[in-house]
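As you look at this complex, bear in mind that one protein chain is not there, while each of the others sits in place.
Take a look at chain A:
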Amino acid sequence: MNAPATFKTRTLTHLEQLEAESIEIMREVVAETEKPVMLYSVGKDSAVMLHLARKAFYPAPPPFPLLHVDTTWKFRDMYALRDRVAEESGMELLVYRNPEAERQGINPFDHGALHTDMWKTEGLKQALDLYGFDAAFGGARRDEEKSRAKERIFSFRSASHRWDPKNQRPELWSLYNARKAPKETIRVFPISNWTELDIWQYIYAENIPIVPLYLAAPRPTVERDGLILMVDDDRFPLREGEVSVERSVRFRTLGCYPLTGAVESEASTLAEVIQEMLVATTSERQGRAIDKDGGGASMERKKQEGYF
């Protein structure tokens, strides 16, 4: 006599649930929009997002290109990983640099906030307009910053790329309303509900390639305005009295190298980084000079203007 097979109810773990939700979001975007693109910044969040995209559409490659809005000031290690990963994923890689910023030689040393505005904010808008993308995946997470905590997963931008936080569509269950007017675009944040710890645990569990800068190593650095900056190439102008010092550092977040602060650390493996992070006392965006200009509501203002 064959007894009917019985199965124990399996409750998905938090990472399995987050993964399934992100995959569901990506498939929804591909099904409902005309021309999606994935913004790829080469950081750890982008790495996870890309990995999830590959899972979502397997065995097909993700049916959209990667877009890197370049500032020409990223770490060299980032460019290397970007090119390698794009090749491995079988996806087209588009690199866009704002020609106006390139012509004027906009850089973080001489131009301050204008650097981010021209290269990143304007560059992103130009690239989206140029290619006519109507949906762009971004790797932002709600736990990163106060104003992100209220942003929807499907976040609409006007034809001029502005975000209106007071006029967001309610998002119920997993029913995403992707209908939009001509010229309107959507930023989609499939990893909204992931925390920094989730990201690291997932990278560890899935063995996802990341930029080596996340792991501690001896690197040439200077300390400036309370940040430890890495002298990544000879474009870094040393101020009077500054000398490049070798420190064992790693980065919790990656951006333009002259704007990204390192933390002193000996954690040279992923497990050690996670261990440090579990006892960390400084949240990740602190390493970014960009959030500090303009006081408490700085990120919210940048987002309204179209910064990712």
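Following the convention adopted for this analysis, a contact is a pair of C-beta atoms (placed from the backbone, for glycine too) under 8 Å apart; a residue touches a chain by one contact, two chains touch by 3 or more; residues count from 1.
We adopt the following convention: contacts and distances are computed from a predicted model.
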{"item": "Name of the absent chain as recorded in UniProt (options \"Sulfate adenylyltransferase subunit 1\", \"Molybdenum transport system permease\", \"Anti-sigma factor antagonist\" or \"Aspartate carbamoyltransferase\")", "value": "\"Sulfate adenylyltransferase subunit 1\""}
{"item": "Option from A:T71, A:N98, A:S155 or A:S192 whose C-beta touches the chain left out", "value": "A:S192"}
{"item": "Touching the absent chain when the full complex is considered, from A:G132, A:P165 or A:P237", "value": "A:P165"}
{"item": "Absent-chain interface as seen on chain A, which is shown", "value": "7, 9-21, 23-24, 27-28, 30-31, 54-61, 142-143, 146-147, 149-150, 165-166, 168-175, 177, 179-181, 192-193, 195, 197-198, 201, 204-205, 269, 271-272, 274-275, 278, 280-283, 286, 296-297, 300-301"}
